[in-house]
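Below is a structure I'd like to ask you about.
Of the protein chains in this complex, one is absent; all others appear in place.
Up next, chain A:
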Amino acid sequence: MSLEIIGIFVLWLFLFGYVIVASIDFGAGFFNAYSLYRGNQHILNKIIQRYLSPVWEVTNVFLVFFFVGIVGFFPQSAYYYGTTLLVPISLAIILLAIRGSYYAFSTYGNRMPKRYTYVYGLSGLFIPASLSIVFTISEGGFISIEQSGPVLDIASLFTSPLTWSIVVLSITAVLYISAVFLTWYAHYAKDEEATTLLRKYALIWAIPSLITAIGIIVELKFHNPEHFERLVDLWWMFALSVLFFIGTFILIYKRMNYGLAFTLLCGQYYLAFFAYGISHYPYLLYPHLSIFDSFTNEAMAIALIIAFIAGLGLLLPSLYLLLRLFLFNKEYVQGRNDSHV
């Protein structure tokens, strides 16, 4: 396996990690706001707080890891994406900043006024929308290379059905992933009331998330036929992903083994995400930037991979400890052991 492939594989894995943990986070914020609106916030509040409090910072690091990594492994991407993405990424940063800080402000400081809970909940849906624009742009057709450098055609980006489909996909996926995880988590915490409500959300968002995902494959046929061809070649991965989806849905519907349901859900998104990634090969930005012409020099690549392995050696045990102490600690999860500073 070449260094380029290792590099992009590692980054894609971390991006996948971010998609899952951030979806849980964003979705939780939305469900929390929605339940406040419906007047039954007391049902979800505790479950969500208990999950989010010790991990909110860690979520952010997955994103930082991805963008620092991509500049490290593929420095040229900084030039193309950096120049063109100023506006959407800046908006995402601002929303992330407001979200992250107000979460800490309210959890550790004061109780959050109602309107912040709404802003917090809604911002969680705008962030995936603004970040997912990167995926749209990577399909090509929105960036032209001018004398001054690459320029993003904002008008055609905003009128393209592909853009909006990806936005809708990201939002439905966020709500679906989050609902399934929280259903399992609430059940694990023996909070039946919350489980029932979250199970309902999971079932509601399952079908739209599948429909939008399939819709995008169809749209790529018109937007980027070359990419579509490669997607079709990987049909078996998508088929397996759909099977996993059906498995999750049945388990949730029958109120059986939510833990397995969440595992299948991760499998479903892992397969789809990687199949999409593989079919994108070898382009980082179609057709201007491939992983080969943007790759860093060999010395840096090797140094980064060594740093990465050493870093993981440090991180994996730490993450395991975090999970043991909180997510998989029955006493903590069930709220019998709340020892916040």
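We take it that a residue touches a chain if its C-beta (ideal position, glycine included) is under 8 Å from a C-beta of that chain, and two chains touch if they have at least 3 such contacts; residues count from 1.
The rule we apply is simple: contacts and distances are computed from a predicted model.
Of the candidates "Cytochrome ubiquinol oxidase subunit I", "Electron transfer flavoprotein subunit alpha", "Methylamine dehydrogenase heavy chain" or "Light-independent protochlorophyllide reductase subunit N", the chain left out of this view carries the UniProt protein name "Cytochrome ubiquinol oxidase subunit I". Here one chain is not drawn; of A:101, A:156 or A:334, the residue touching it is A:101.
Per the touch definition above, the residue from A:166, A:304 or A:333 contacting the chain not shown is A:304.
When the whole complex is considered, the residue among A:13, A:55, A:122 or A:278 that touches the unshown chain is A:55.
The omitted chain makes contact with just one of the residues A:83, A:196 or A:263: A:83. In the full complex, chain A contacts the hidden chain through residues 53-58, 60-61, 63-65, 67-69, 71-76, 78-87, 89-91, 93-94, 96-98, 100-105, 108-110, 148-149, 151, 296-297, 299-300, 303-304, 307-308, 311, 314-315, 318-319, 321-322, 325-326, 332, 337, 339-341.
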